[in-house]
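A protein chain is absent from this complex, but the other protein chains hold their places.
So that you can tell them apart, the chains are marked A, B and C in the order they are listed, and the count of residues begins at 1 in each.
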Amino acid sequence: MIIVLKPNTSKEEIAKLSDKIKERGLKPVAFDGVERTVIHVLGDVKDDAVDLANSQACVENVVRILKPFKLASKEHQAQKTVVKVGDVSIGNGDFVVIAGPCSVESEEQIMEAANMLKRLGIKIMRASAFKPRTSPYDFQGLGIKGLKLLNKVKEKTGMLVETEVMDVRDVAIAAEYVDVLRVGARNMQNYDLLKELGKINKPVILKRGMSATINEFIMAAEYILVHGNKNVIFCERGIRTFETAYRNTLDLGAVAILKNLSHLPVIVDPSHAAGNRDLVLPLCRAAAAVGADGLLVEAHPNPEKALSDGAQSLKPEQLAKLMEELRPLCEAIGRKLA
Amino acid sequence: MIIVLKPNTSKEEIAKLSDKIKERGLKPVAFDGVERTVIHVLGDVKDDAVDLANSQACVENVVRILKPFKLASKEHQAQKTVVKVGDVSIGNGDFVVIAGPCSVESEEQIMEAANMLKRLGIKIMRASAFKPRTSPYDFQGLGIKGLKLLNKVKEKTGMLVETEVMDVRDVAIAAEYVDVLRVGARNMQNYDLLKELGKINKPVILKRGMSATINEFIMAAEYILVHGNKNVIFCERGIRTFETAYRNTLDLGAVAILKNLSHLPVIVDPSHAAGNRDLVLPLCRAAAAVGADGLLVEAHPNPEKALSDGAQSLKPEQLAKLMEELRPLCEAIGRKLA
Amino acid sequence: MIIVLKPNTSKEEIAKLSDKIKERGLKPVAFDGVERTVIHVLGDVKDDAVDLANSQACVENVVRILKPFKLASKEHQAQKTVVKVGDVSIGNGDFVVIAGPCSVESEEQIMEAANMLKRLGIKIMRASAFKPRTSPYDFQGLGIKGLKLLNKVKEKTGMLVETEVMDVRDVAIAAEYVDVLRVGARNMQNYDLLKELGKINKPVILKRGMSATINEFIMAAEYILVHGNKNVIFCERGIRTFETAYRNTLDLGAVAILKNLSHLPVIVDPSHAAGNRDLVLPLCRAAAAVGADGLLVEAHPNPEKALSDGAQSLKPEQLAKLMEELRPLCEAIGRKLA
Partner (left out) sequence: MIIVLKPNTSKEEIAKLSDKIKERGLKPVAFDGVERTVIHVLGDVKDDAVDLANSQACVENVVRILKPFKLASKEHQAQKTVVKVGDVSIGNGDFVVIAGPCSVESEEQIMEAANMLKRLGIKIMRASAFKPRTSPYDFQGLGIKGLKLLNKVKEKTGMLVETEVMDVRDVAIAAEYVDVLRVGARNMQNYDLLKELGKINKPVILKRGMSATINEFIMAAEYILVHGNKNVIFCERGIRTFETAYRNTLDLGAVAILKNLSHLPVIVDPSHAAGNRDLVLPLCRAAAAVGADGLLVEAHPNPEKALSDGAQSLKPEQLAKLMEELRPLCEAIGRKLA
């Protein structure tokens, strides 16, 4: 951390600040520039210490030198994390497509969806039993009943299943019934939920909050890691910007940065960013080309009858076309489509 | 709802779509423009129906005519909601200052804070027992112990107390110990939490999510209202934009719009928007002038020693100056400073 | 400037970089931290030098210590700039209302507007002769003819007049006919225009670009100052964010920051931020309370017939109400309404 002091800060103020830094077990080294004095702070600087520095009246500016995350960083672990979901590996260089309907609507619908995916060689099905809805008047998901349906489909078809969890009280039961748990964008900074997910041993797909910086995104993963669960997969799903021609702006630059900074796998959800199925295919191709480890994409056996997110769900023939387009593309970039 | 169809939509498609609309208990009326056919949908249109329309391949665009919220709207209740906290009224035309430290740090600190507030005539103290922190390595709050300290201060000083609640499992106990519960920006769309808060009878301050639209903000209040708690107070606290000269962009236009659309009171938290105590005073004045019902402002007996948010906490003399500046200002705009 | 080097940067690389810094007439001083080496660069650091540092493969991060602007800064000039427009002073502590229609439509309309303003004691009229329109199919303004009409009104009524200039080729003639020139938001970084405005001696209102940071805003003023014109007035007019309930998010925090960083006056245009006349009054009050030096507000003798921006133009009775509300408010904050 570097602390830039205001012009004309007195020696007494500098001494007082230095003492406070030392109290935190850190080492201050002052450097006199021409127009400003700068204090270098050596040691394991946490956000608390940054806050402390920012709180002082004599401080103009505080600059972190090191990133605030540790366990998620490449400096902590050079080797890439490979998350295993059944016999599927995410993060090993393969390109993994996870697809399925927005929500579990009925046994018939979810079974039909599983069969659609199976025919295309897709091994992990997404489908939400619990639904975060902007309106309290909308379909809120089937809840526990939905979890059980997912489990039934899993047993009947061998399909691996993935679902969202929103309430800390549902983590344990969801972990029992499904193979992968998902943290939705709205809950990326629901720290109590992240802590609970840190205590289970199922893989967690962590979606980026709609207005989360990449730094905050990694810090959210850090919460899960620090509580004991190493199987975290980042999922870029679009950020909120001024543009209204689609729902959110898919941030593929973030994928490249996450791959640079962290050893954790990164997948992309183009469906929620697009909000419209016609945009989904080009964005899926772009996600593969930018270097993502896979996709989380909405597809429905009959989107025009979907209880939620129908507009952005791929139709069966579109999902088939996606897989067809991805094959040569993955080959061109040296990845295996899994 | 108005559904704009793509050019060249066939009569069969229109008939099919009309049938689906009718199945939802709504009434479709087609209108042929020159270049597009438009379907008016009459009845109680919910988001589900908007989703349905958006899901159809023949649909170009869907426009809601009516707002998606009901209970929070002025059309539902013309008369302004006045939320009572002890003997303080929020929403009755008075301008109410709620102030205090970011977090409960110790009995001594919180008692000192309460006394500082009391001397200035401030009747409600804010202070967080549970802290949502970006980093898992930072001070996470005193938890239940903090709630008990707040309660102790309340008993000793008569100060009303307000605190944040993050975990659904803490709602009941927090409601027991404090007078007002707060939903933080990161949890504005934590629907399970909102539902729990709908079941208690303590006032709730609902902070706007950093990237929540005004519509989404009102819908979050609707969740609490629809589950039975009518005592909701909106709190504008800044939105995330590209500007980095301060922490968030305080959106005072939102205050004016909330007052137009809803009967619920609206207060403003300038501290989190500013991120820097020097900006807080001007923003407090602006909040009063724009028509807010009060403030939620961070102040600490000794900000340079605060365990969190010290940089944006007012010093005792700044808080005194704030109250002094607000007095003539409130008078000029016809409000009583409470 | 502080240059943070990547871990494991070799001594040779550091030496090479130091040489490059010296070639620019600057002085590098290396500082070895535990995990990173940091180079302090002393001297008059320009953006070019920041670019240079950023371009080096061994550099992880570059931090500016000093602000990039000079002439506009308080460090350069402690005393506030007071811009004189006829007998009106902007920046001397008075609160100055500049009002008028979006555009010059006809002699009759502009004369009627001038009379409306005069009756309310407003001394400077805004009205655009040249119109930047998103669509090439819309009314593009009366051009030179509009300038002449403004001049005629000025002569007949004594009203001071303000207008926008967009094309470098129109600067000279506009400066001849009107009292204040305005740079619109879309042209804030039209550097050739800024340079031309630096060469005249009429006051310039510089509007903030819709997505300009405060730093960029000040740098745009710096362009005008450095070319010789000291009479620059900042105008905050809302920034582009994700919110769609109004047109742009009025950033009153920026007003407070500009007043902290610069000696130039700052006014606020709430009309373009609001996009809707019902929001304008509360935002005007907030602008006064936050500490702005004045307003630039759209008002039309008959907004429902305006050729542009009618929706956000105040009606005559609203403008009257605004002046009435501002009077006690200005008094409460210790400013004279001019």
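What to note about this one:
Criterion: a contact is a pair of C-beta atoms (placed from the backbone, for glycine too) under 8 Å apart; a residue touches a chain by one contact, two chains touch by 3 or more.
None of the values given here were measured: they were computed from a predicted structure.
Touch with the chain that is not drawn comes from one residue among A:V62, A:A114, A:A175 or A:L250, which is A:L250.
Of the listed residues A:I3, A:A175 or A:A274, the one in contact with the hidden chain in the full complex is A:A274.
Across C:P68, C:G86 or C:P328, the residue that sits in touch with the chain not pictured is C:P68. When the full complex is taken into account, the listed residue touching the unshown chain is A:I239, out of A:I239, A:I267 or A:A338. Mapped onto chain C, the footprint of the missing chain covers residues 20, 46-48, 51-52, 54-57, 68, 132-139, 166-169, 186-187, 189-192, 209-211, 216, 219, 222-223, 226-227, 240, 303-311, 313.
Within the entire complex, the positions of chain B that touch the omitted partner chain are 2, 4, 29, 31, 33-36, 38, 40, 42-43, 61, 63, 65-66, 240-242, 244.
Touching the omitted chain from chain A are residues 211, 213-215, 239, 241-246, 249-257, 260, 273-274, 278-279, 282-283, 285-291, 325, 328-329, 331-333.
Convention: only the chains that are shown with their structure count from here on.
Two copies of one sequence, chain A and chain B, touch each other mainly through matching residues, since over half of the numbers at the interface are common to both.
Remark: chain B and chain C have CA centroids separated by 31 Å (rounded to whole angstrom). Listed for chain C are residues 241-242, 244, each touching two or more other chains.
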